[in-house]
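Input: a single structure, listed below in structure tokens.
As you look at this complex, bear in mind that one protein chain is not there, while each of the others sits in place.
Letters A and B name the chains as they come in the text, with residue numbers starting at 1 for each one.
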Amino acid sequence: MGSSLSRLTEKTNVWPWLLLAPLGIYMLIFFVVPLIDVAIMSVTDPRVSLVNYQRVLTGALYQRVFLNTFMTAAFVTVCCLAVGYPLAYLMAHSKPRTAMFILLLVTMSFWTSFLVRTYSWMVLLGNNGPLIALLQMIGINDTPQLLFTRFSSTLAMVHILAPYMIMSIFSVMKKIDPALIRSAESLGARGWSLFRHVYLPLTAPGIANGCVLVFVICLGFYVTPVLLGSPREQMIAGLIGHQIDEFLAFGMGSAMAMVLLFITFVILTIYHRRFGLDKLWG
Amino acid sequence: MNTFMRFAGILVTIFIAAPLVIVVPMSFSSASSLQFPPPGYWLGYYRAYFTDLDWLIPTWNSILIASATTVLTMLLVVPATFALVRHKFRGKSVADLMMLMPLAVPHIVMAVGYYSYLGDLGLVHSHFGVILAHTCLSVPIAFLVLSANLKGFDRNLERAALSLGASPTKTFIHVTLPILRPGLIISALFAFVQSFDETVVAIFISGRDAETLPRKMFDSIRQEADPVIAVISTLLFFLVLVGIAAPYFISALRSRAPKPSRSPAGAH
Partner (left out) sequence: MTSYLELSSINKSYGNFTALDNVSLSVEKGEFVTFLGPSGSGKTTTLMIVAGFEKASGGSVQVGGRSISELAPHERNIGIVFQNYALFPHKTAAENVYFPLQMRGVSRGRGLRQAEEMLSLVGLKGFGHRHPKELSGGQQQRVALARALVFEPSLLLLDEPLGALDKNLREQMQIEIKRIQRSLGVTTVFVTHDQSEAMSMSDRIVVFEKGRIEQCAAPLDIYHCPQTSFVAAFIGESNLIPATVANAAARTAENPVLGSFEYASADNRPTDGQAVTLLIRPEHIKLSRNPVENRKNVRMIVDTIVNYGDNALVIGRAGDIPMRVRVLGADVVIIKEGEECCISWAPDSVFVITK
């Protein structure tokens, strides 16, 4: 019998475990243990106690940062949806050439690193940049500071995360059978009601998928808020980095990290119960 | 509804495209700081990038680390994918989920963990440390791509090979691997890009000795927004463009090339 690749046996045999072992052991040592390290640090630094969690969960500063992060993530998610849905729709309903062109653009954006795209926004929104120049051209001389504000940070995050939303929704839209729409039309549905009662529900899984993905990534976003955001309105990731970098306050940083992790896990678990996690990154 | 959607779609397209495109002219700008429109154009900053060791070393570090990460990731992921796609066993659904875990953890959390953990092991600020960390982060994406490929693999091809006299090993070498090759390449590519672009963890653990390109860029942007970054951005942007457009060109060229006739003489 041996370990023939083509045999479809249902018996439990040793072979799959042997194949999984290298990766399993590796992940245990280099993924699970560091996380456990974070958990331990959160309750042992500076001393064995729950004081870090106490400060993180009840301190005014921290509560404000958490709230800010949540609100921003929610706002970014809504904007991504507003921006992403029409584009996905355009991609799904244009001529193949056009659709491919837009898909190319979205894919390009998707594959360009967060860092490069963040930098692009710095260029765009800079005091000597094109947006300011545009405003000056239409006569606004007292131009506001665009960079290092909540506005710049949020705008850049929407731009960076939109492709995730677009791809999620588009992949669902692509699979919608046009015959369904046509039969709905033949039964009398038109325009807005067709959209609301037929098309929108059909795309709902894609919307849910995209929203969860964008929200979760936004919660833990480090690069863009730190580079483009206002120092007075930090998000969690930036604050954690600050604690570690500037103060070497591992305990506090770890506690915040654990809270962030917990919230992320809760959201993903809810999604998994309803939809199945493997679909999220499908 | 239709026209509204289309109009909004076009606006969004511009929104998506503009920031990508803006870095290109900026990289040729002769100004010493970010200025738009650029006062003049020159290749000075390109020259600066390609001659400045402060930039070339991190670039090389990133290439090195990403390559090693890719190799390690594939070595671990390929057998695991076979196990998960082709075998049934107790705990399989849990194992399936575990493969995706690193995607669920925010990088900042991993960064804190690695900073402390690799620090204890003495591996912070070393290539090896970054490779170890990046491998964990690349595993899920490599797995997702490869398992999708493997799930679509026609098992009858392997059965046919066996029936024709190929031992299981020979079947794997002559049939399974060659057919799986495109999937393996794409999986490796995803792993490579994931490591090359990875910023957050690299910021914390790559340090001066193993400084990666993203870390250098991050520090640079934070400090003085060096125009050289526009150069790097443009170069990276074009690499992505080539990477995405290449498959289309290759298949277009293949379909136009004349088919080589390998049948022996007189086979018509």
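Here, a residue touches a chain if its C-beta (ideal position, glycine included) is under 8 Å from a C-beta of that chain, and two chains touch if they have at least 3 such contacts.
Given the structure is predicted, the values throughout are model-derived calculations rather than measurements.
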Option from B:166, B:189 or B:239 whose C-beta touches the chain left out: B:166
Contact partner of the left-out chain, one of B:93, B:156 or B:251: B:156
Full-complex contact with the absent chain, from B:83, B:175, B:191 or B:228: B:175
Touching residues on chain B - with respect to the absent chain: 154, 156-157, 159-168, 170-171, 174-175, 178-179, 259-264, 267-268
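Assume only the chains that are shown with their structure count from here on.
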Length of the line joining the C-alpha centres of chain A and chain B, rounded to whole Å: 18
Sites on chain A touched by chain B in the complex: 2-6, 8, 10, 12-13, 15-17, 19-20, 22-24, 26-27, 30-31, 33-35, 37-38, 41, 83-84, 86-87, 89-91, 93-94, 102, 104-109, 111-124, 126, 128-130, 133, 159, 162-163, 191-192, 194-195, 216, 219-220, 222-223, 226-227, 236-237, 240-241, 244-245, 250, 253-254, 257-258, 260-261, 264-265, 268, 277-278, 281-282
Chain A-touching residues of chain B, taken from the complex the two chains share: 1-2, 5-6, 8-10, 12-13, 15-20, 22-23, 26, 33-37, 75-77, 79-80, 82-84, 86-90, 92, 95-118, 132-133, 135-136, 139-141, 144, 155, 158-159, 162, 168, 171-172, 176, 193, 197, 199-200, 203-204, 214, 217-218, 221-222, 225, 229-230, 232-233, 236-237, 240-241, 243-245
